[in-house]
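A short write-up of the structure that comes next.
Yeah, one chain of the complex is gone here, protein chain that is, but the others are all in their spots.
Labels A, B, C, D and E are assigned to the chains in the order they are written; within every chain, residues are numbered from 1.
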């Protein structure tokens, strides 16, 4: 193939890919040079949160109790700085997305040149981002308190665990639950997009997919964990334990008059305190698994289970 | 332990590990200094493809419609340059592998010194690699068109999705399907090894294992996705949706007269348009799930299902 | 929000997070500046082991048989150097953890100032770390021999596999089994913490969770693999094959008089030679699956299966 | 030394270093989190400018005339984006500095708490930064035209030069003159601080110290260059050549009534067209070296030289 | 050239380079795996020292007076940790070097096998390293006090300087003097090798070569600086200013009875307070330039100058 031939293919392909009709759905239009939330930066935010919440385990310095406040101070300040910018990017992003959709749906003129450029990715959003990041910082002590209960639960629940330290360093459940708890706090503070990015990071690393919208009590643990799915409107009490492959899912979802799914309706299970669900069980719909109930492995559960109930497999 | 003792262990171990009989199966002999395909470079190739296909979402520059063609031009040219070298490496690699096998099977003399060194990792392979990389580049606009349908399907199918942007940034299915579609194009162009490396990257990140050989229509989506397996000869129509843990597998495979599996026989399911398969269902063998059929979760399906059919779990 | 307001939130949060009662469970107290085992360094250790065990596939140099010993020599020496330091860190870590627990359980005075600082993260541990790392190095040739059988098994068991090279480069099972075999050797040498970190790395990358304590014979393979769990006291013979989602788990575990699980009791299955277990099957408890038996997919098995037995699904 | 002893030294030292009277002169107070201009980012700005001005020599892509505009487009856009942020940082920085001085001089109350926090590192500075960066971009074609004359002059003036390419790749004079010409444009656009950072980068790499305020004509070259100093108010015509160690300096500078040097007075030499100055010559004060004059090496020149003049060393 | 030919050249060359007689002078024998002092780590030590001494100018965080102590605390602790290890490496290094020399000089048997391996790179050196690093840390407040005077001197002495901030960020003299003052403190604490590495870093970056052994008062400044050399036994008072290319050197040095230079004899000039030396002047030998004297540029001075003296060039 001659260089000339390739240049021809190249320029022709670039021309096609630069046509508005080609990139309509898939292009992100940045406002005023605002960047997108960055997975790389959010990864650092999560690392900083871990270094703060589990001092001595993450981060590479040698702490003692005198110098602990220096390290926590620097980490908290840096976390605030990064998070504030990410939240601002998330807030801007979501404004853009709405318009993209309107454009794509044909509700506004397709002509790109006519797109009104709103200027409000500005002072108000910055102020909101700063307040939100500060509010998250203020919740860190409570976050640490709850995560400590999860560590204890994982240690007590696994005969193979040799120390809290091993649990914190090695157990994927701790990683997934930490990201979930961080993401859930951010979602509670009305931060868009970023909570989902943070739980998907943990999903990728651990195979555990917890939607940031779920509500989960203390002393929560997941053994092994690959394949676990916890849907957006799930509610989980205290002292609950799940095994690998467990799904807390939606059975089906109602459509609106246009045939689109109605968003925000409670559609995932409620697990009360001290429930255990064994591996690969699937629990679907807004049902309640009562306090202290046990769900056997590989089961498909679509009706509520009373407190203390115990449902098991028939023989294979 | 004295330094002398360690030196002794070290040199003895190195000697053992340098014996040909030790490394026969496990060593790769490079021809003429040809490198192997590099996972790191292929990762960059995939990143570039994403930056081209989803402009504004990947890559870190602020685009507008005037400068879009600059960015796409540079990305396409760089993608071509990297891919051409990787394809060449893949083509050389496979020639070597054949010989490794012959050696290991004892079909040729074990003596390594006698290995004939072929010289044809040369001009012809370079020309083939260049043509193939250019052909891939020419298919990018069509790739973008199909991926846009997958984004729309993921958005429409998930009540929790808030925008196309969230789907593109966060959803593991989009990552897995993008890698699959890129890999499938390369496999169609007879590129060895590299397609599998690209789908395994997505498998590692998402837990979704789509063989590059599968054929998949438009508006395809996978919810949550961890544990999904789609085998090499699967055929999937348009508007199909899978949930986590679904397997499209082979029931068994015929052996040849030497007891080795016969390669290349159709052995995975066909899913026609608008099929839905719920979580952890397993569909095995060259059966057909008819248009619009629904397969319930946790099922084990080894026989065809007629169009519009609906098979569900018995109660747990 | 004024800068002053933020400073107030920041300093107040830092103060809370620096209180001993806040970080009791979650803080790691380093002795004498001893670092923790580092996931990043252990990743390099595993990369080095792969470069040694599969020469030419990992690492980026072009080998020939004359220069092979140079490369193996340098890699082995570096692996030894890194591993020795990591083992030492692991040995120190575990001493600390014990005390953390005693403190947390209230068995020792909570006052942190009164914590007796033991000085024995010193010479003796260094000597032990050096001997252990050298013992690991001496086992590398045997490790390579066994891994070669796993490569052959993966190739023979998959009709889609085109060469040993493709198996080594792409198959997640090889990655998970390599990490397991490395980790198992280290556990056999009484190395704490690090074996689990190494198998969790592979768990994160592949979704395959093999506890380093399991005993696994040669010619072992796992197809696809996401969701596989192999518990700490499992015993697996030669020529065994598992598919994705298979669990070898514990049924339940006895508690001691304080209600804590008794550690170290055999509680996972034994799979004899030539067993096949299909996808998503769950095998629980100290039962035996006899030589040559086949376990069908999605099954829940809690009783032993005789040699040659074949248990399958009832129709979906 | 016990850990306790060290903690004592550490905390005591940190306390001392955190006292305002300790850091008064040496601390930079950032306004509203504004960063300082970054040497690392400015290094990238200069690299981008080189990639634009000398296409094909810097940057790592293979250009042809069709794809040239893609590359230049992306580089120019990125240069603009980085430079705009750096200029903004520079503008903020300088406002802070003034106050630091007033504080230090005792002209304002030393009490740090009372420092009025101005809010004007805001919209106006951003607008100014954007306009300035765009104005710089618009001057790039002219910058390239002048730098081409410097390359030709270096090639023609050195019998050891083998091609323009060698001059561009290797000659420190080209590096120093490029940085100077970039910095001079920025200074002309009233950018503070950054021009000096850019010329000091070249000073560090080449030993050639050209103040960005100097005015230098076309076809300018410096041979070897280490030790050359060209002061802030120097004026150099076309076709001038300097050798290593040449100083164009100030003889002395008048003080104001407070004994401080009066800033901004012309105090460095004027070199008219076609002047040659040999190695280690020192030319001081606002004197004029006339057109075509030659100054011998190691000389100390403090009086004007007429056009065509030739002053040389007495014998050593 | 065939691969075989190259392998032959390679192995032959490696064999030659591995012969003890080839590497005798040039090889460093590490004791017990002790690393060498690392230029890269020492660069970080110097960066940390700058971040501590000039808060807000180096390092990339946004400081305010409340959070200043967090940042200084973390930086000081990290500096201590790195420096302690570097000093230990330096102490071990020097013991080795002595032996290398004895070997090379033939004072001990050339046979390498017979080299007695001392074991004393151990506890005692560690203790010494820790004490020394802590002593350095304790001197940081005084170091900052003196460096502030140098910043003021540079600002006052240069009509082109616009703020203290510009001086701190841009002036090579501040970089060279900072490194010198850090290195001088370490030399006073009997740290071997490392002080010289630190001043050579600044020499490389700035062209200013100050031996760490020199003694220099406060309010010291150097203009431009390239080519300045200040010898090991120089003594410089307060308020001294040097220009580029100034040498404070040794005239000649006495030899011992073996013809080797006698080390440690005062052999460089003394400059009393308020001396100015103009560019490229050379002052040689243990002479005294009296208080307030001025030395003109390009001069060669080998005899003392009385206080207030003023020596200048004869006309060029």
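Quick notes on this structure:
Please note the rule applied: a contact is a pair of C-beta atoms (placed from the backbone, for glycine too) under 8 Å apart; a residue touches a chain by one contact, two chains touch by 3 or more.
The model shown is predicted, which means the values in this text are computed figures rather than measured ones.
Within the set E:73, E:227 or E:269, the residue that contacts the chain not displayed is E:227. Contact with the chain that does not appear here is found for just one residue of D:224, D:241 or D:268, D:224. From the set C:69, C:126 or C:218, the residue in touch with the chain omitted from the display is C:69, counting the whole complex. In the full complex, chain E touches the omitted chain through residues 1, 5-6, 9-18, 20, 22-30, 33-38, 93-94, 96-98, 100-101, 104, 112, 192-193, 196-197, 200, 203-204, 207, 209, 211, 213, 226-227, 229, 231-232, 245, 247, 249-250, 253, 260-265, 267, 280, 282, 284, 298-302, 311. Although one chain is not displayed, its contacts with chain B can still be listed: residues 3, 7, 10-11, 14, 33, 64, 66-67, 70, 81. Although one chain is not drawn, its touching partners on chain D can still be listed: residues 52-57, 60, 62-65, 68-69, 72-73, 76-77, 80, 127, 130-131, 134, 137-138, 140-141, 144-145, 147-148, 151-152, 156-160, 162-166, 168-172, 205-207, 224, 226-227, 243-245, 279-280, 296-298, 313, 316.
The rule is simple: only the chains that are shown with their structure count from here on.
Distance between chain centres (mean CA atoms), chain C to chain E: 48 Å. Chain centres here are Cα means. That of chain D falls 26 Å from that of chain E.
Residues of chain E in contact with at least two other chains: 3, 62, 64, 67, 69-70, 73, 77, 81.
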